[in-house]
Structure formats: C-alpha cells, structure tokens
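Apart from one protein chain that is not included, each protein chain of the complex appears where it belongs.
Up next is chain A:
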C-alpha cells in the first residue's frame, strides 16, 4: 500500500547541503582533504518541515519500531545507537517514540510540523525538524534532516526506522 515518497529532494537539496554536511562532517573532510578551509557562508534560517513531511510520516503503520538513530548536535556531540520503540498514531498526529541506548527519543508529527525531543543523560533538547530527505517505503522511514531551534540550526537527525515490524 505504501509507496516511496521523496519530498522536495531536488528543490531543497542546495539549502539542505550545509546543514547535512555540518551534521555529517562530509564537507569538512573533503574540504580539509583538499587543503582548504571548509568555511561556509552566512547561514540562513533553516526551513522547517511542514505539512508534506507530516502527511508522509502519517502513512507509517502503527506498531513496534526498530532501527538506528544518529543525532548530531552542534557543539555537543553525537548519539549513534540502535533505536527500539514504537510508532503511534492518534487522530491526525503520529509519534515515534523509543530508546537509543540511554537516550529517549520522540518524534512528534503534527499537521504543521515535526519536533524531535531528546532526553538523555546530561542532555535534554527539543528541536524542530527541518526540510530534508524524507522517504517512506512501506513501513520503513528514512529521514535525513536538520534540527533547528528558534530559527537556528542546532544539529541533524538521521533515522532509519521500521514501524509495525
């Protein structure tokens, strides 16, 4: 029933690149390897995920959720751990909630946007998901997007999760 959907990949790719590269360090490595500085230009306020991304995640089935979560926070560090939780649908909202090692992760999908909450030892943070690469294939979610708070980038999220497995 489900079909792969890739939202705004082409349109948003240029805007997303800095965020993703920052989160993954890809450009840093490449830039440094080239012997130059990976200096970015002035940053613009990240564009937050909205209705389309919410609708897409709304197609995920309910049930247990498994996968991996990589959350990178600027100036803080990185959580990279298997994710175990569940996908919950309630009315027109969807919630992915579970644990990744010591961290509790929750993605709230509301009609007007997505919010990721991290509650880990020594770190609690709530951030909005920005536009990015959102794929839903069957019960599998592949999400690579930035994290923002009050209009500034604070990190990135890379989730590979199966719902209803």
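The rule is simple: a contact is a pair of C-beta atoms (placed from the backbone, for glycine too) under 8 Å apart; a residue touches a chain by one contact, two chains touch by 3 or more; residues count from 1.
The working rule: contacts and distances are computed from a predicted model.
A.B. asks: Please identify the absent chain by the protein name in its UniProt record; candidates are "Beta-lactamase class A catalytic domain-containing protein", "High-affinity branched-chain amino acid ABC transporter permease LivH", "YdbS-like PH domain-containing protein" or "Biotin carboxyl carrier protein of acetyl-CoA carboxylase".
C.D. replies: Looking only at the record, the undisplayed chain corresponds to "Beta-lactamase class A catalytic domain-containing protein".
A.B. asks: Which parts of chain A face the unshown chain closely enough to count as touching?
C.D. replies: Interface residues of chain A facing the absent chain: 19, 22-26, 28-29, 31-33, 35, 37-43, 72-80, 101-102, 120-127, 149-155.
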